[in-house]
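== chain A ==
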Amino acid sequence: MWFIQFFKSSIGKKWLMAGTGCCLLLFLCSHAAGNATLFYSLALFQSYADQLHSHPLIVSIFSTGLLVIFILHIITGVLLTLQNRKARGHDYKVKKRSSPNSTASSTMIYSGLFILFFVLIHTYVVSFGDHSQISLTISYLFSSFYVIVFYITAFVVLAIHLSHGFWSMLQTFGVNHPRYNTMIRSLTYIVPAFFLLLFTAIPLLFLF
Partner candidate 1 sequence: MELKSNVPEGPLADKWDNHRFTSKLVNPANRRKHKIIVVGTGLAGASASATLAEQGYEVSSFCIQDSPRRAHSIAAQGGINAAKNYQNDGDSIWRLFYDTIKGGDFRSREANVYRLAQVSNNIIDQCVAQGVPFAREYGGTLANRSFGGAQVSRTFYARGQTGQQLLLGAYSALSRQIKTGKVTIHTRKEMMELVLVDGKARGIVTRDIITGKLESHAADVVILATGGYGNAYFLSTNAMASNVTAAWRAHKRGAGFANPCFVQIHPTCIPVHGSFQSKLTLMSESLRNDGRVWVPKKPGDTRRPGTIPEEERDYYLESKYPSFGNLVPRDVASRNAKEQCDEGKGVGTTNLAVYLDFSEAINRDGEATILKKYGNLFQMYEKITDSNPLYEPMMIYPAVHYTMGGLWVDYNLMTTIPGLFAIGECNFSDHGANRLGASALMQGLADGYFIVATSIANYLSTTNLESVDSADQDFSDSEQQVQDRIVKLLRCSVGGPEGKLTVDEIHKELGLLLWDHCGMARNKEGLEKALSELPTLQKKFWDKVYIPGKGEELNQSLERAGRLADFLEFAEIMIRDALDRGESCGCHLREESQTEENEAQRNDAEYSHVAVWEYTGEGAEPTLHKEPLVFENVSPSQRSYK
Partner candidate 2 sequence: MTTTSINLKLEIWRQKDSKATGNFETYILTNISTDMSFLEMLDVLNEQLTREGQDPVAFDHDCREGICGMCGAVVNGIAHGPEPETTLCQLHMRHFKEGETLVIEPFRSRAFPIHKDLVTDRSALDRIIQAGGYVSVNTGGMPDGNATPIPSATAELAMDAAACIGCGACIASCPNGAAMLFTGAKISQLSLLPQGHPERKERARSMVATMDKEGFGNCTNERECEAVCPKGISISNIARMNREFVKASLL
């Protein structure tokens, strides 16, 4: 099949990674919008959660879709890492990187797995928790210093992941043009910084 052929190719896998990454980024946007209600009040946040869960069909379709995309992103990522290690073969005695932002690009698999770990815990505690009491749950969670540290760490890692991921996604889609590259370069830092600020502000809201 032509599309299987495509996704089996190196560029196809890249596209799969970038495509699923793009969906996850969009999800992150909607999640961020939902969370932003917290800046107004806990009550508004609770009503947003209630509203959302009053449409179980929509929620289940979206969360299943999200799960599939998430799993695809992880599987492709792990597969690429394994294949690429094999293609690299013998490693160098002196390992040195010359490219910009190599910290992020060389640790995508680790930052990715850490985010997975966070998502699993987040899902267990929040998503499978009692939705009717969600505002209480998070108030309770964010009263713990360790939870806050873990939460902030997770979003720092996400920001690092995105600082390569966002640019990488555009490059994979072929978005590379001298006229727009300066803008793309700044977006590479603006996008992760935006999510980092927004999400880490929430626990700090509870702290002060």
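Note that contacts are C-beta pairs under 8 Å (C-beta built on N, C-alpha and C of every residue); 3 or more make two chains touch, one makes a residue touch a chain; residues count from 1.
Candidates were picked such that all candidates are chains of the complex that A comes from, given by their letters.
Predicted model only: the values in this text are computed from it and were never measured.
Novice: Among 1 or 2, all from the same complex, single out the one that touches chain A.
Specialist: 2
Novice: Touching residues of chain A toward candidate 2 in the complex: what are they?
Specialist: Result: residues 2-3, 5-6, 9-15, 17, 80, 83-84, 86-102, 105-106, 108, 164, 167-168, 171-178 of chain A touch candidate 2.
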